[in-house]
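Missing here: one protein chain of the complex. Every other protein chain is in place.
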Amino acid sequence: MFKIAKRNLPELLRAIAAEQELYLPVNISGQTNFAVWTEGTEADLDTLKTVKSPKDMFFPQSETLYTVKKENKKLSIQPEALREQRFVAFGMKACDIQGIKVLDKVFLAEPIDTFYAARREHGTIVALACHEPEETCFCKVFGVDCAEPDADVVMWAVGEMLYWKPVTEKGKALTESVSGVLEAADEADEKAVSDEQDNIRAIVEKLPYTNLSLEGWDGNATDAKFNSPVWEKLFKPCLACGTCTFVCPTCQCYDIKDYDTGHGVQRYRCWDSCMYSDFTMMAHGNNRTSQMQRFRQRFMHKLVYFPANNDGMYSCVGCGRCVDKCPSSLNIVKVIKAFEKEAVDQ
Amino acid sequence: MQEIINRAKELLADGTVARVLGWRIGDLPYNPEPSYFETAEDLEKNFVYDGFCGANLSKYMIEGSKLEGKTLVFLKPCDTYSFNQLIKENRVDREKAYIIGVGCKGKLDVEKIKAQGIKGILSISGAEIEGDAETLTVNTLYGDKTVAYKDAMLERCHVCKGKEHMIFDEEIGESKDTKDADRFAEVEKIEAMKPEEKFAYFQKELSKCIRCNACRNVCPACSCRKCVFDSTKFDSAQKANADSFEEKMFHIIRAFHVAGRCTDCGECSRVCPQGIPLHLFNRKFIKDIDEFYGDYQAGADAESKGPLTSFTFGDVEPGVTGGRR
């Protein structure tokens, strides 16, 4: 393990950025999101959760797939180049990394999504353990340990120090390249980190959502859950906006559209939301015609269909962003609790 | 709050209304959700009305009007403007609503509490509708904190339109005067900037936009069955956020489509996940309408013609207006 004083963080960032592109949480007019580092950019490691999840770095909100150019009467198609530069995602949280694993299941399964695969291959994840988890967090419910994120490099922020532990080959290579600004950690430091981990885990136990039960939610629950009368009541406050989907670290649906540039066409893909009325619109119309059906789809996908197709893995990671951001204060926790209540009432 | 619940139970019991549209208590101290209640038991157990009930229920009455029988709806003073406006546009049915105007002493924004570095919130006291708490006491995982009520208030409450309900069947509870800022101060500040400064300001704010449409969907004035931005038949259904133009287009047109109809209820800014001050667009139109065509408050009544659906022969010329500074 290594360490660096927090005040020397800019040195570390500069050292990383000297070799590759660096993305990290930055506060821009009041909101913290992942952004690219340039000289003078101030990292915001104090904000626990970025507004948007960092899935952006691997699965951008919109990206061009190819461009069609028209010259005279000739059309030419230029595919968008895949990412070839290495980059570092600095300061991701354990839940967000679990989110990436969910995306891996989708995009790295056959047929492999080459755009995503290129980004995954070239990205090194430097995680930061969650110093002070918040009341909306419930990652433990999904088996995520926010005191020990599963990443290429793991960091802990304790007092004035930042501890740095390389885990994977990629992490070790990155550590090698910035070794000039890191100091070796000693036994006292190991102790400081394990104390921090104990602290974090103790707080996690006290979080209001930590003991949320997922009983009854699995790949076999399709009929029972789908046909439940609970949805009809639950969805009512939903405004059909896409906030929950767009802040979510695991939502992976996208739309493919053409943009007419006046001298050609850009085919791009962009995040889509199952809450929208034109989601998966086909020639015959839409297969989900009411907001209740769209609402149900989102949660059925996260808690039933996804585990059914992915060895029981849920596609919710308990980051709590939807809890924070839903305009109607509706969220996955309320959904789970409503079903729990229904089971008790029966 | 008990008075409200009791009255709702009475109206349910005597058959005046078929259901109650109010706020259901959340599972955190600050997240009640708009909800229907159909039984006295449900009301007694789960109804809440406190400082965090910011949601404007007028919007939900568009759907509520389609239901069988009357719906009892609770509206805060500012929500009644939206309701009036919706009546004017024939989007709600006055006959289907039984309106109880509830008192309001300023609604709270949990984001503002969190912005003061308060995290791990377990309980909040002082947000109740009863009493005159000047401070909120926030019990967190990391110790007890206090916040001045005023500092945790939504932006819109600092420019409150007043304590009167514009439309109601009956009123319950007192309201408090929370206005302590000029409604157009921020707009004027921007107007005074140089073009490049204005551009830089809006570019920075709008680049945060994730096109989630929360501002549009929560807006009581945005009541079109099919939004132009969802239309597949018109080249406007662009969901990309990559380029700065799309966001400007969306926000200018969003505000333009509600110009003259926007009551300045502030829901757009309340719900924006990225904290974009969207009211600055709407208020610019309101300010211009006031200046060009005379003071107008949308929703103050349910009959008058809106400023963009009427005209006078001597209206100000577009060339003159922009150059007036």
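A and B label the chains in the order they appear, each numbered from 1.
Going forward, contacts are C-beta pairs under 8 Å (C-beta built on N, C-alpha and C of every residue); 3 or more make two chains touch, one makes a residue touch a chain.
To be clear about the criterion, contacts and distances are computed from a predicted model.
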item: Choices "Hydrogenase iron-sulfur subunit", "Energy-coupling factor transporter transmembrane protein EcfT", "PTS system, cellobiose-specific IIB component" or "Germination protein, Ger(X)C family" - which one is the UniProt name of the chain not shown; value: "Hydrogenase iron-sulfur subunit"
item: Where the unshown chain meets chain B, residue by residue; value: 187, 190-191, 195-203, 228, 235-236, 243-246, 248-249, 252-253, 255-256, 259, 281, 284-285, 288-289, 292-293, 307-309, 311, 313, 315-319, 321-323
item: Residues of chain A in contact with the chain not shown; value: 259, 261-263, 266
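Just so we're on the same page, only the chains that are shown with their structure count from here on.
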item: Between chain A and chain B, centroid-to-centroid distance (C-alpha), Å; value: 30
item: In the complex with chain A, residue positions of chain B that touch it; value: 26-28, 31-36, 55, 59-60, 115, 119-122, 140-142, 204-205, 207-208, 210-214, 216-218, 226, 230, 232, 235, 237-242, 270-271, 273-275
item: Residue ranges of chain A in contact with chain B within the complex; value: 28-31, 33, 48, 51-52, 60-63, 132-136, 203, 206-208, 233, 236-237, 239-243, 245-247, 255, 257, 259-260, 268, 270-273, 276-278, 281, 323, 325, 327-330, 333-334, 337
